[in-house]
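With one protein chain withheld, the remaining protein chains of the complex are depicted in position.
For subunit A:
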Amino acid sequence: MTLDRIKRGQSFKISHILNDTVRSQAIRFGIAEGEWLTCEEVVPAGPIVIRKNRQQIALGRQLAKEINISLN
């Protein structure tokens, strides 16, 4: 599934990020493909906030649609 369908509090693993630039930027934030993260917050119809340790990142909804994740 894609990241925009995540629910608050769920943990997930990033399986693929479509956009090249976003993929590289995410690696810098420590969000590489294969990493386990938690969904911190979902703004209704808006951005998804994800967390890894203390690092929190807000991603626009459209971007979240382009990120494939798995829940287990």
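Annotations for the structure displayed:
Going forward, a residue touches a chain if its C-beta (ideal position, glycine included) is under 8 Å from a C-beta of that chain, and two chains touch if they have at least 3 such contacts; residues count from 1.
The working rule: contacts and distances are computed from a predicted model.
As stated in its UniProt record, the chain not included in the shown complex is "Ferrous iron transport protein B", which appears among "Homoserine O-acetyltransferase", "Cytochrome oxidase subunit III", "Branched-chain amino acid ABC transporter permease" or "Ferrous iron transport protein B". Against the chain not shown here, subunit A presents residues 20-25, 27-30, 32, 40-41, 43-47, 49, 52-63.
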